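Heads up, one of the protein chains got dropped from this complex, but the rest are sitting where they should.
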Amino acid sequence: MKREIPLLITFIAGFLIVVALFIPHPPFNKIEETFNSWYIIVAGFTFILGIDSLILHNWEKIRRRSEGWPFALTVILSFFITLIWGIVSGVRTGHIFSTNSTFRNYFYLYIYVPLQATMFAILSFFIASAAYRAFRARTLNATLLLLTASIVMLGRVPLGNVALIPVISIAVLMLLWVLVDELKYVTSPTQRLIYIGIAVVAVVAAFPITKFLYHNLSPVTDWIMNVPQMAAKRGLFIGLALGGIAVSLRIILGIEQSYMS
Amino acid sequence: MNTFEKLAQIDRRIIYLILFIVVAIPFLFKVQISMKPTSDVVEAYEFIDSIPEGSAVIISIDYDASSMPELQPMLEAILRHLFSRNIRVLLMSQWALGLPLGQEAIEQVAEEYDKKYGVDYVVLGYRPGLQAVIINMGRDLPATFDNVDYKNRPLKDMPVMEGIKNYGNIAVIIGLEAGSVGDLWAQFANSRYGVKLILGATAVVAPDLYPYKQAGQVVAILGGLRAAADYETLVKHKGAATYGMASQAFVHFLIIAFIILGNIGYLASRRKRRS
Partner (left out) sequence: MHLSTSIWVWIAAFFTLAIFSFLYKDNPFYRFAESVFVGSSAAFAFLNLWFFDVKPKLWDPIAKGNILYVIIPLILSILMLTRFIPKIKWLSRWAIAFTVGMGAGLGITGMIQGYLVPQLKGTFLPLWVPGNLATTVNNWLLVFGTIFTITYFYFSKPIKGKFGVAAKIGIIFIMVAFGASFGYTIMARVSLLIGRVYFLLHTWLGMV
């Protein structure tokens, strides 16, 4: 009973939804619509799962006076203050987000919004620091990634094409530095010739490439996004879609049961 | 210790401070740089421009405060375009906490254009269930929202809802996306019902949406603050995105400089190790 009924429910729900795709006629389309309307109601309840453990965990912390308990108290207090303020204001004005609700106009806009927005804004600092510390052109692939990222970043901002001139110049100088350095360790003459060849090509090509990008940076960025970037994303997502279908089938057929734990 | 090694050990807080200053400077000195709108944004603008007056569009707020700086200016610019062309707007949300943000923008822009709630626009609200909501809206749009607006007022009394039964009566859905709901709009609303779709997305999400555009499932993609600034340019109303673009540009230059410096340090240390 404890396992069979849930498995049956999963099977019926999933199976009928898939059938309705292939036979979009009565009664299946009506069943799909009804199931969807039930799902809309029940899905909301999944958001509150796990909140009991958050509250209990913090309550335990306060009871034991373990380290940082005043913050656990803050969590619980802000939980109840938000809840009560929301209910009172929402019932009085018809909805928590009514334009005349104090909950929306003060709590949401001036406490919650700045908290949430700033939590995410600090990520920019970490990414800048990582740019300095971690983004290294160690391999050819990594170099390609960094080059694309730089072109896209410059191609999407004003004056990006101007900034491109020093960027390409420095990049070429760095390449020359690496090549000259490598030459010291290379013994085979053909390999030497290749390195010298790369250096010459880089120097000769740098000017026309810079000139081209200077005038066409925005269209080039559009092209990267619409052609090679798009093709790779499509390849990746086709694979993900196939994987997703496989997992969903396993769930409907009851092979995958981890959600029951 | 040489210069590069010293540079490599620079305290991260100094980097944070530099970043903060570089963002603030263009604001303090009121630096503004004009730009030519990108082709994606022009496509979206022209499509909305071709919608007949009096048509209805859906705007879905699928973000919350965490991505507000990118999507809120985009929403405001699009609303200005729609209201200036007398197009009816049905505002909804697939992220509950995005609803008040959408509402704030629409109230403000509606006032500028003298638009009335219930006549020119309505806030439908939020319902959980994502795909299920999208599918059922295609069958019976008002019923999916229980025939009431977010404050429980009956939709049938509102002129804005006149003649609106399902997607067949909607000129375009404009989804503003900070997560994967944009995929769901393309997969369910467009593929199943053929309704036109414009997706405005945070820059994190935007690149993943390009396959939909190539396949014709989406009319146009608006990506990040730049797209918002471009839309502001097109509707000739400067806002937060336009003011922010100079900072955006300077920070991009700074980060690329960081990447270059870091790599020079790396090459120098590699050379030292070898010798």
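Letters A and B mark the chains as written, and numbering starts fresh at 1 in each.
As a working rule, contacts are C-beta pairs under 8 Å (C-beta built on N, C-alpha and C of every residue); 3 or more make two chains touch, one makes a residue touch a chain.
This is a predicted model, so every value here is computed, not measured.
Engineer: Counting the whole assembly, list the visible chains that the omitted chain makes contact with.
Structural biologist: The chain that is not shown touches these displayed chains: A, B.
Engineer: Any idea which of A:T118, A:S169 or A:Q191 touches the chain not displayed?
Structural biologist: Once the missing chain is taken into account, the touching residue is A:T118.
Engineer: Given the full complex, what residues of subunit B touch the hidden partner chain?
Structural biologist: Looking at subunit B, the ones touching the missing chain are residues 13, 16, 19-20, 23-24, 27-28, 30, 66-70, 96-97, 125-128, 131-132, 135, 145-146, 148, 150, 152, 183-184, 186-188, 190-192, 202-204, 206-208, 211, 214-217, 223-226, 240, 243-244, 247-248, 251-252, 255.
Engineer: Touching the absent chain: which residues on subunit A qualify?
Structural biologist: The list for subunit A reads 2, 5-7, 9-18, 20-21, 35-49, 51-52, 54-55, 68, 71-72, 74-83, 86-87, 90, 95-97, 106-107, 109-125, 127, 131, 141, 144-153, 156, 223-225, 227-239, 241-242, 244-245, 247-249, 251-252, 259-260.
Simple rule for what comes next: only the chains that are shown with their structure count from here on.
Engineer: Hey, which residues of subunit A end up touching subunit B in the complex?
Structural biologist: 32-33, 35-37, 39-41, 43-44, 47, 94-95, 97-99, 104, 108-109, 112-114, 116-117, 119-121, 124-125, 127-129, 131-138, 146, 150, 153-154, 156-160, 163, 167, 170-171, 174, 177-178, 181, 185, 218-219, 222, 225-226, 229-230, 233-234, 237
Engineer: Can you check the complex and tell me which residues of subunit B touch subunit A?
Structural biologist: On the subunit B side, the touching residues are 8, 10, 12, 15-16, 19, 33-36, 38-40, 64-69, 97, 99-101, 103-104, 107, 127-130, 132-133, 135-136, 139, 144, 150-152, 207-208, 210-211, 213-214, 224, 226, 245-246, 248-249, 251-256, 258-264, 266-267, 271, 274.
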